[in-house]
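A protein chain is absent from this complex, but the other protein chains hold their places.
Which chain is which? They are A, B and C, in the order written, and residues in each are numbered from 1.
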Amino acid sequence: MRLLVDLLAQGVKMFLVLLAAPLLTGWTRKVRARLLRRQGPDLLQPYRDLWRLLRKEPVLAENASWLFRTAPYLVFTTIWIAAALVPTYATGLLFGWATDLIALVAFLGFARFALALAGMDIGTAFGGIGSSRETMIASLAEPAMLLVVFTVALLAGSTQLSAIAEFLLHEPVGLRVSLALALLALLMVAIAENARIPVDNPTTHLELTMVHEAMVLEYSGRHLALIEAASALKLTAYLSLVACIFFPFGMIPSGSSAFLYPLGILAWIAKMAMLGAALAGFEKAIAKMRVFRVPEFLGGALVLSFLGTLLLFVSRVL
Amino acid sequence: MSSLAFDLAHLLAGSMVVSSFLLLYQYRITGVLNVFAVQAVILALAVAFQAWFQDAPHLYLTALIALLVKGIVIPLALHRIVRELGIHREIEPVVGVGLTMLAGLALTALAVLVVLPVTGGAGRIGREDLAFALAVILLGLLMMITRRNAVTQVVGFMSLENGLVLAATGARGMPLVVEISTAFSILIAFIVFGIFLFRIRERFDTVDVHALERFRGD
Amino acid sequence: MIPAAGALLALAAALAAACFVRFYGIAFLGRPRSPEAAAAHEVDPVSRAGLLVPAVLCLLLGVFPAPVIDLLGPVVTALGLESSLPEQGVAGWLSLQPLPERRASYDGLVLFSFLVLAGGFTAILVHRLGGAGLRRGPVWDCGYPDPAPSTQYTAASMSQPIRRVMGPLLLAAEERVTMPAPLDPRPARLEVRLVDRVLEGIYRPLVGIVLAAADRLNPIQFQTIRRYLVLVFLVLVSLLVLTAAGR
Partner (left out) sequence: MGETARLLVLVIPFAAAALLAAVALLLFERPEVGIYFIVDDLNTAFVLLNCFVGFTTAVFSASYIAHELEIGRLTPTFLRFYHAMYQAMLGSMSLALLSNNVGLMWAGVEVATLVTVLMVGIYRTEPAIEAAWKYFILGSVGIALAFFGTILVYLAAQDALGEGMPALAWNRLLAAAPLFDPQLLDLAFVFLLVGYGTKVGLAPLHAWLPDAHAEGPTPISAVLSGLLLNVALFALLRFKLVMAANPAALTPGPIMVTMGLLSLTFAALMLYRRRDIKRFFAYSSIEHMGITTFAFGMGGSLANFAGLLHMTMHSLTKSAIFMAVGHVAQVKGTQKIEALKGLGATHPILAWGFATGVVAIAGLPPFGVFTSEFLVVSSTFARAPWLAIPLGIGLLLAMGALVLRLVDVVFGPPTGPRTPVHASYLPMFAHLVLVLLAGIWLPEPLVRWFQAIASRLG
């Protein structure tokens, strides 16, 4: 019976993440609009968009290869699993030990790799722009991301997400500078990875500035739906990662009774809403950077995360 | 008797060294050849004396070979070649005569310094012969270094071989095999050197070692 | 300094990914860039098998790492490195545990089966909901009419962002763009100069020293016989002096 409950919990988590992702993007758009004192789209609008796109027939370029058609499925599945494996409302779920933070980063890396290839498949200038800039950003973001992982893993003694969350939940960690630095670095990396404002504008179609959009320019119909869902899921994954590591309050410890789960879900939704609003606020407060100032931005993230690890390393040694 | 014998051996070996110095001193090629002939004669005498002193008959043979081959045949042949090649002209040694002499003296001192404390075992004559022989060898080498002309270089080499024969005879009971091989080598040296000279003359009509070295193999 | 090493490893992995995106993209994707490329055709099955077999093996190794690691364990200890990975087969589901259970664990099989399941589920769901229709049309390319193949990104342009970021640091790369005057019809020029620091810093000076030494020794080959005899003479005299002084 216990196994059944756990399986159920895991299944609920996977589908919860899937359903919540479009809501999160809708919510961020709503908050952004509100900040600009305009009405903003309905919260459920992303669902309608996805549904509409899903039922439209995709138009492929003549020379699009098999890779172009399979990439959306690949990207969507990898990101969905990554998002599903990040502990959201409960720690120590059945498949918690199946992956640790480094594997998660590798999964996201794989999704980016597949998308970049798909971007180049059509053989237009924009695909090239998107892929080359994406690889540049990735080459800076990944080391920063891993340094954050190391800081947290050094502190918690394990790279397993659920173990980290439990550690941060129960152990009296106190105010640690390296954790603050790691948080800041993780936020900057999340912004860069999800193509949010300072690095790349998700809504824009201005050729010279777009990175993520340039790669998915040629997609239409259900493929575009999958890509949009994937990017929404990615945002959820990153935000729930931030929530799980840095704000683990309200997460249900493993093994407690099934009734507590709804409480955990509520806490998680509240955190997501809060982070979404913060993101929207941050996006409004800052203008988009020139593409070649992004390296400095990510360089800053790298330095912060490295300092975090260094300080932690030093403090552990002393 | 031994002191007389010692004095005689000393005299002959000493005169060999003196003749080597004379060789160094010579300017003209004919002069060099004549002094070489004189040195060969002295060598023959020294070997003959050693033969008498060690009453080893085979040394007489070596003395005879030295006298005939080195004393008479080679100088005459060289004179003829020199006349044919027409190279009577002045041979200016590479390094000034003064410096050569100084170097010669240093070498003789070195030879004596090196050999005398070493040969405690052998008889007094043997030790002395060896010292002088080494001096003659080093002087022969010095001559080859300070001369430009191919003929004088070969004469330098010959006087070096004279030193060798002196040393060989100085060593009591050195088997004949060695003497014959020395003579044998002189013979070969002469033939080869002869062929070369003719061939050299045939090729570029001069014996100056400089001409020889115009070609720079790389 | 494990974290620094870890970060460098991640940087290496990211750059490798970038390099392979560039390589695969330029070689296989996009429109044919040259007439020969247009006429390219598939190779014979044997060489394709040559490619496929190792690829499949890699996949299997990724999904079932435990047995292989158990095989390699004794080799590592034989090499004298004291700690090899702990026994893998133990923690069920063939999961990989580089360190004791709590510290870190990664399970290739579970994740791979997750991937396949989720992928299949999405494909079926999407095809059921949105139908499997597909239409081919001309490339959209933001409305730019029939772009020529030459507008595609080339290898140099693919690496240009990374080169601008990493270039000055690692390769002392300098880029100079010379734009013609406004009315001048001449094309703009982009010059990229890469200076390999390691080559310039270490190897070139070393080679310089060796060749300089070789040049200084070279004349010895062209000396006169007399000078060679001087060499012999000097060796002999120095050894004699040595033995004389030695006593």
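Note that a residue touches a chain if its C-beta (ideal position, glycine included) is under 8 Å from a C-beta of that chain, and two chains touch if they have at least 3 such contacts.
Computed from a predicted structure; not experimentally measured.
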Contact list for the unshown chain, restricted to visible chains: B, C
Full-complex contact with the absent chain, from C:P54, C:G143, C:P182 or C:G246: C:G246
Residue among C:L72, C:A155, C:L190 or C:A213 touching the omitted chain: C:A213
Footprint left on chain B by the chain that the document does not show: 114-115, 117-122, 126, 130, 133-134, 137, 141, 144, 150, 153, 157, 160-161, 163-164, 167-168, 171-175, 177-178, 181-182, 184-185, 188-189, 192-193, 196, 199-200, 203-204, 212-213, 215, 217-218
Chain not shown, touching residues in chain C: 210-211, 213-215, 217-218, 220-221, 223, 225, 228-229, 231-232, 234-236, 239-240, 242-243, 246-247
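By definition in this document, only the chains that are shown with their structure count from here on.
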Arrangement of touching chains [line / ring / star / complete / other]: line
Chain pair with more C-beta contacts, A-C versus B-C: A-C
For chain A paired with chain B, centre-to-centre distance based on mean C-alpha positions, whole Å: 98
Approximate Å spacing (C-alpha centroids) for the pair chain B, chain C: 72
Chain A-facing residues of chain C, complex: 2-4, 6-11, 13-15, 17-18, 20-22, 24-26, 28-31, 93, 95, 101-107, 110-111, 114-115, 118-119, 122-123, 126, 129-131, 133-142, 144, 147, 149, 151-153, 157-162, 164-166
Complex contact set, residues of chain B against chain C: 94, 107, 110, 113-114, 117, 138, 141-142, 144-148, 153, 209-210, 212-213, 216-218
Touch list for chain A against partner chain C, complex: 14, 54-63, 65, 67, 69, 73-74, 76-78, 80-81, 84, 95, 97-100, 102-103, 105, 109, 112-113, 116-117, 120-129, 131-133, 135-136, 138-143, 145-147, 150-151, 153-154, 157-160, 163, 205, 207, 217-218, 221-222, 225-226, 291-292, 295, 302, 306, 309-310, 313
